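Every protein chain of the complex appears in place save one, which is left out.
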Amino acid sequence: MTLTTTLTDLANPTRFLSLTARVLPWLTATTAILLAIGLYQSAMAPDDYQQGATVKIMFIHVPNAWLSMFVWGVMSVAAFGTLVWRHPLADVAAKAAAPIGAAFTFLALVTGSLWGRPMWGTYWEWDARLTSVLILFLMYLGLMALWRAVEDPSRAARAAAVLTLVGAINLPIIKFSVDWWNTLHQPASVFRMGGSTLDRAFLLPLLVMAVAFSLLFVTLHLAAMRNEILRRRVRSLQMMQASRQAA
Amino acid sequence: MQLSGRGVRCVRGGREVLSGLDFTVSSGEALAVTGANGSGKTSLLRTIAGHLALTGGSIDLEGGEQELTLAEQAHYLGHRDAMKPALSVLENLSFWRDFLGGEISDAGQSLKLVGIEHAALLPAAYLSAGQRRRLSIARLLTVRRPIWLLDEPTSALDSDGQTLFANVTRDHLARGGIVVAATHAPLGIEAKQLRIGDGGPLVAALNSKPSRGGAA
Partner (left out) sequence: MTALAALIRRDIQIALRVGGGALIGVLFFLTVVVLMPFAIGPDLALLTRLGPAILWLGALLASLLTLDRLFMADHDDGSLDLIAMSRTPLELSCAAKALAHWIAAGLPLIVATPVLGLLLNLDAGSTLAVALTLLVGTPALTFTGIIGASLAVTLHRGGLLLAVLVLPLSIPVLIFGVAASEAAISGPVSFGTPFSILAALSLVSFVVGPFAAAASLRQGLD
């Protein structure tokens, strides 16, 4: 890889780096403020007559569950970018999003488990919703493993893009199958995680938290993309260093 | 020290690749094993190294350390470079220094001698084919063993690399070492020749000194 081709490849990312460097501080501040507002509103919301105060875990669980699926959607768009449009930053976006999506999914699992504990008596129940999220978590982890398994980032990107799109197609199928499996063996559980109807008092904090977590994703994602670009630069420099003749 | 083979026969992949070879190499001597592709050059080296079993004849080492086998007193430089891409260049070399056993010298110094010390801390995956060959040569310098079994040692080396190889090998021979090298190309050192194939083995007594700097 000559010096000129290396620089050409990094030209677009350079603009990206300078743009995000300016935008990120504002994004971070806005996210922090929104999260604070959302958490305050959640704390102030009334207790549920049936579940007591534990219903407030919903304000963290539900946005995280939404985001876990939304991030896979973002990765799918990035996958299109890699395979079809060949956008230079698409694979960076995809790789950076995977661990963040996995983290949101993990949070959804943990908060879901804690939410259900008082009702179930156990930390885990194999109910349809939670199990689907668990499978999604496994898929995220598998994707992250695939990124690490191939040393060359652009080859890894194509493999990961295919897997992401296959996963996107399969997610509804998996969801349907798990729902079916669950009703096959058990009567529908009394405790529904979605809640029967959302009281207006719950709706506002939930929306604020949803927006706050989405902004959190954007902030983290941009920061992660910056890191990935820098990481690739280091790798290119190391490769150039290795091919240099000894002094 | 003298390494000798009498009537060496061996079978590989179901066919007899060596049928009754004789050779002798003493301290300070190099043996160049030549022949067409598939004639059995690699098989001879691997038989001496103990990886391939003899089906007839014998290979003996006189004058070496009594408690050690022949393989434990030999270096083998094969087609592949025994290098882990995930480890750094220095980590690769340090591992062999610690693991092989024998008289050892400084790994960093060896890297400097072969000209890749600027890549010492980089992942070995970033080395070119010629640099990997140099790393293998560094291994030969870091752990001192009297016998060198080399399979196409100058392949992938540029002309500087071939000069380096010739110098390093001459040093080894001057210290009383033995070199057995399978090769297509001129090695750049004085060597006895053992030709395999072409209607029977032929040990030429002439000291062939091939022209230096030929293309690998």
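Per-chain residue numbering starts at 1, and chain names A and B are given in the order in which the chains are listed.
As a convention for this text, a contact is a pair of C-beta atoms (placed from the backbone, for glycine too) under 8 Å apart; a residue touches a chain by one contact, two chains touch by 3 or more.
Quantities reported herein were computed from a predicted structural model and do not represent experimental measurements.
Colleague: Taking the complete complex into account, which shown chains does the hidden chain touch?
Modeller: Displayed chains contacted by the hidden chain, ordered by label: A, B.
Colleague: For the chain not shown, which residue from A:26, A:123 or A:176 touches it across the whole complex?
Modeller: Reading the full complex, the residue touching the unseen chain is A:123.
Colleague: Just name the one of B:7, B:63, B:101 or B:176 that touches the chain not displayed here.
Modeller: Answer from the full complex: B:101 touches the omitted chain.
Colleague: Need a quick check: the contact residues on chain B for the chain that isn't drawn.
Modeller: Touching the missing chain: residues 12, 46, 49-53, 68, 71-72, 74-76, 78-84, 86-87, 91, 94-96, 98-102.
Colleague: List the chain A residues touching the unshown chain?
Modeller: Missing-chain contacts on chain A: residues 122-127, 131, 134-135, 138, 141-142, 144-145, 148-149, 178, 181-182, 184-186.
Operating definition for what follows: only the chains that are shown with their structure count from here on.
Colleague: Taking the mean of the C-alpha atoms as each chain's centre, how many Å separate chain A from chain B?
Modeller: 53
Colleague: Can you list the residues on chain B that touch chain A in the complex?
Modeller: Residue positions touching the partner: 85, 115-119, 122-123, 125-128, 131.
Colleague: Using the touch rule from the top, collect the residues of chain A that touch chain B in their complex.
Modeller: 151, 238-239, 241-247
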